[in-house]
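The complex appears here minus one protein chain, its other protein chains still in place.
Up next, chain A:
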Amino acid sequence: MEVARPQQPILRQGYLPYDIVLNILARLPVKSVIRFRYISKSYNSSITTPNFISTHLKNIKDSHDNDNDNGFVIHMPSVTDNIGFQRPVCTVALDRTFDRISELGTPFDFHYIYTQIVGSCNGLLCFANSANVVYLWNPSIRMFKKLPGTCLGQLKHVTLGFAYHPENNDYKVVRISCLSLSTHEIEVYTLSSDSWRSVGRTTGLTATNVMFYDKNNPLPIPLVNGALHWVSNVVEGEENRRSRMIMAFDVNSERFRELALPDGSVDENTFQTFLALFKGKLALIAWEPSEQPGTQYSIWVMKEYGVIESWNKLFVVPFERVAHCIAFTEYGSLLVCYINDQVEAQGFKFVLVDTETLHEKKDPDIQHYSSVATFMESLVLFDGANVVSY
């Protein structure tokens, strides 16, 4: 069978200047950019500069603004089924419906049982396992990097946050190690220096005595207004009053700032609290008993950052059964799981609820207790040192 060959357009000799060709290349999907890095040596150099990567990222974000409907999430089982040398498979899905788009194998080994996504910024993901091994991974460009070991002596009861530092166009991982109640050590890793640096103990950074930083499991520590936020148990004043407060670690100044929780949001009956992002704003999710049989999630949003009075209880999501919070997407989808205690079908059962409409999606495409984060394509890490391609 003869295949009809289409006419190639007859083109005058190409004469677009170098900068304009780069302008065009910076608008391409990631896979195309990687393919075209080899058109010539000078383009290869230009494409691997931080400037090009930032321009490319900006173009991706601008095109997302025009497409309001869909963002993406990536989720990964936190617990592997077999103990041992199992590489978890990550799933990329639509954030509103969790409809599966594709699957990606993680290129690095996690030899321990519990792994989690620490955070996601500009298409760069941060992973950590229970042995305190931390990786940075950009699945779109198939590159990853294992972080060096801690610069602190011992690590105990660790919690991690991952942030983009716009002032330096850099990425940071913040690790808080709880040596004992009220004694914490904090270290910060920066991608540009590829090293950890101790930032001191909490007493030097706040006026309040922090007893405990809540890990927020399984949700990632949210980055809002250039700060990573932890709910903390604190002891204040001469009477040693105990209360809960939000400790916000400013990524630029590397200092903590205190923010109050909404009035009446948390009391001795609250089961659990989580911090998350809702449409770019800081959100508090309180899991508590409800008046009807069952439990409920109250979702508070801080409408104006830093203004305590602007905390507003926006949604209440009731459940008849004990429903564990797995994820809360930026557009307000709450993903919970029940433990299925029926003999025929053991395991987890998931439900995705749109908090605005309370519309439920039963059996979304997720099977394991997972770690969930936002996902986007980008070239971040393309210019990195000590990076592995696979």
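Here, a residue touches a chain if its C-beta (ideal position, glycine included) is under 8 Å from a C-beta of that chain, and two chains touch if they have at least 3 such contacts; residues count from 1.
One rule holds for everything that comes next: contacts and distances are computed from a predicted model.
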Omitted chain (choose from "Protein HIRA", "Iron hydrogenase small subunit domain-containing protein", "Phospholipid/glycerol acyltransferase family protein" or "Skp1-like protein 4") - UniProt protein name: "Skp1-like protein 4"
Footprint left on chain A by the chain that the document does not show: 1, 3, 5-6, 9, 11-17, 20-21, 23-25, 27-29, 31-32, 34-43, 142, 389
